[in-house]
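Please read the structure below before turning to the comments.
Omission of a single protein chain aside, the complex is shown with its protein chains in their original locations.
Going by the order they are written in, the chains are A, B and C; count residues from 1 in each one.
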Amino acid sequence: MEASLAADFLGIQMKNPLVVASGILGTSASVMERCAREGAGAVTSKSAGPEPRTGHANPVTLAWNGGVINAIGLTNPGCREEVPLLRETHRRLRALGLPLFASLFAPSVEAFGEVARVIAEAEPDLIEVNISCPNVGSEFGTPFSATAKSAAEVTAVVRKAVKLPISIKLAPNVPEIGRIAQAVVSEGADAVTAINTVPAMLIDAYAGKPVLKNATGGLSGAAIKPVALKAVWEIAQMVSVPIIGTGGISCGLDAAEMIMAGATLVGVGSAVALEGPAVFSRINRELEAFMTQEGYPDLASMRGKALPQK
Amino acid sequence: MEASLAADFLGIQMKNPLVVASGILGTSASVMERCAREGAGAVTSKSAGPEPRTGHANPVTLAWNGGVINAIGLTNPGCREEVPLLRETHRRLRALGLPLFASLFAPSVEAFGEVARVIAEAEPDLIEVNISCPNVGSEFGTPFSATAKSAAEVTAVVRKAVKLPISIKLAPNVPEIGRIAQAVVSEGADAVTAINTVPAMLIDAYAGKPVLKNATGGLSGAAIKPVALKAVWEIAQMVSVPIIGTGGISCGLDAAEMIMAGATLVGVGSAVALEGPAVFSRINRELEAFMTQEGYPDLASMRGKALPQK
Amino acid sequence: MKTTVNHRSLGGIMRPYRVANVLRENETTHTLLFDGRLPEAQPGQFVMAWLPEIGEKPFSIHANIPLALTICDVGPVSNAMVNLQVHDRLWLRGPLGNGFELKGSKHLLVGGGYGAAPLSFLAEEALRQEGEVVACLGAKTKADLILVDRLTSLGCELRVATEDGSEGSQGLVTEVAQEAIDAFQPDCLYACGPTGMLLALADFCQQRGLPAQLSFEALMRCGVGLCGSCELPEELCQRLGLPGGWLVCHDGPVAMIG
Partner (left out) sequence: MKTTVNHRSLGGIMRPYRVANVLRENETTHTLLFDGRLPEAQPGQFVMAWLPEIGEKPFSIHANIPLALTICDVGPVSNAMVNLQVHDRLWLRGPLGNGFELKGSKHLLVGGGYGAAPLSFLAEEALRQEGEVVACLGAKTKADLILVDRLTSLGCELRVATEDGSEGSQGLVTEVAQEAIDAFQPDCLYACGPTGMLLALADFCQQRGLPAQLSFEALMRCGVGLCGSCELPEELCQRLGLPGGWLVCHDGPVAMIG
């Protein structure tokens, strides 16, 4: 019997657990529709903030060891421009039976509430609150994901601002990500997304300079899969809300491992660079083949399998 | 003219900037002597604690994406047994003109002072205080490197306990490693070592289980070089003590990049698995060739080149 | 636990190359020849070129043995690159994107401005395979034309158009190209140049049922299909019969039409 990839996420029915991670091709209705057509189970839009941003100058992405290091710098049209874009995207995704997750960020706790209120006008299926972008530190200071306290504050403000389901996106570079997850859940987060990129930089010895124009950036892709697995595995032991496990997933086995670590959905970002949005249908195919072969009838039967047995 | 690899570290004269990272072959006088003979500039002993430890059961190390993930679990004979081992090692290294760095750890702030006092009997050239091992969390709780406060407390205690130069070894999984470096320096650290491994885990989809017996471990090697570079680059902007830049260094260009990020010495760990201790002479050769070709007469002329210009 | 990074590279890391020679094509355009080559570059593919503290921009591969880029000075980054001297370094990552695919044996190449650069690489390959090549080049004025001699000496039949008639026919290169289609009856058309030129050619080829391979430009940031900034506008995709969300860096730069 063929395994089923169907996922239930906060009552949203999805064809499969793969989510286009925020910042990956989430810039237009047409490109998000493309990801949907090529096999994604849900699409996250590029994080939108209070005002338009052009982001950092090139170089903004570099390959690293099977992964990527980026400092795009949150390029986005601003939340007000984003609303019609999200509406149009939502219309198209709905026709294909896919949910839309809308990502947002802001420079202050209060601004998170305001941006969330604006984005909520587009009625996405989920608001993903990006409190963990490592690439705007020089402007915004330490990300809110740095401590349980600041993460919880943002969550509370967004929770008050909108009725839609919210997921808080956490950063890996903290001593205990599980405690931060606990804090955001206790302030009303419906889900947790983990992880954002790992703060990092490349230097070119011949140039004697950082390569990214922004000097530092965030590491993603294969290189960080073990970091993401550990984060999700820890969070899953601390909270009972669903987790969108993201980081380094590039094949069906990776996705299975992420679900075994406790994830309900699986975010895919950098792997898109390997073969374009077709990566989603490949990962789904591989995941289904793995599940069928190993006798997992559905995602639930696999979820959390690598967690300590109670 | 040939470039000089000579390094001056806290007044200690070294033939080259390469340091055998703690936990890498630092278990006996004979194996540390071997590293010295094969080209290292200094050798760090395996971290010793208050009591003997067998460490975790196998599997304790796995290859990952050009790097390694390990959960050795601080296998060591205990600091009292360590003293004669260090004395003998020191005797042999001295004959070869190399300094010995002695690493230690402890489960509590006070115990750090006690272990340091014992280890100091062997009179190593530097005591490296490992407050950042990710592999004993289940026994010891969050590493002391997690916050500026706990890191500073350990530093103060060790500072009081011994007269020898001390370096505090920091963890990468913190929001702002530069602030932690500042805190330990203000409590009297003579140097900073960064980074320890990045907390991580591997899961095997077919087994449905974590692969390391300890479930989680620490990532090292090529995969983490960008994380280490960023940590050192940040620390170098916050403190003026020398930095032992460690993480993912496996060739001469890597070493040059680490020095350009602000490191005075360069730790090498996982790359030893690529070709054995011969890796030290290769990296030195490559570094010297690079410096000669690019017209850097000495390490000082290269140091901090990738830092923001003031 | 399997690592899958064996599909398509991520564009590779930046590698420094040294300028081995500089050819002045015209007042604003220089061809830089380098001391190395890229792994397996195809005509039509591009590289991202970086100068520390200046910036990074995409450039078509003009030749690969030895590697050459033809750079037109239009702004700060290209200006710094045009001013590079022999022995200076330029950092490249790539090759990126797809390339042209030679179809049949009669090839019509149409280049506007520095669009001639990838076409010269393509012509070389086509002639190596013993195809017949007609190349149409266009520019505002004679002084803006590039690579005319290079393409002629390779063995292409050349047709030139300038807007002011200072060289070749007066008018647009699209007009010369249309004449060439009728006269030469090519198996496929390959073009690189401004979007307006490409769209005009696309319409004309669609009418004639002639397959066309058009190399587009766009604002590139990541260069590897992640950031979305190089997406071809949806109206253009519809007009060209391309699927929506077409990415110049990943699906292109060459769009296969018809």
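In the analysis below, a contact is a pair of C-beta atoms (placed from the backbone, for glycine too) under 8 Å apart; a residue touches a chain by one contact, two chains touch by 3 or more.
This one's a predicted model, so the numbers in the text were calculated from it and none came from an experiment.
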{"item": "Selected residue (touches chain absent from view) among B:P165, B:P199 or B:G269", "value": "B:G269"}
{"item": "Selected residue (touches chain absent from view) among B:P17, B:P50, B:G66 or B:P143", "value": "B:G66"}
{"item": "Listed residues A:N65, A:T264 or A:N284, member touching the removed chain", "value": "A:N65"}
{"item": "Residue among A:L18, A:I168, A:V185 or A:A205 touching the omitted chain", "value": "A:A205"}
{"item": "Hidden partner interface residues of subunit B, rising order", "value": "23-35, 37, 46, 55, 57-64, 66-68, 70, 72, 75, 202, 204, 206-209, 211, 213, 221-222, 250-251, 253-254, 257, 269-270, 272-277"}
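By definition in this document, only the chains that are shown with their structure count from here on.
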{"item": "Centre distance in Å when subunit A and subunit C are each reduced to the mean of their C-alpha atoms", "value": "36"}
{"item": "For subunit B paired with subunit C, centre-to-centre distance based on mean C-alpha positions, whole Å", "value": "49"}
{"item": "Centre distance in Å when subunit A and subunit B are each reduced to the mean of their C-alpha atoms", "value": "33"}
{"item": "Residues of subunit A touching at least two other chains", "value": "64, 66-67, 202, 204, 206, 208-209, 222, 253, 257"}
{"item": "Sites on subunit C at which at least two other chains make contact", "value": "1, 3"}
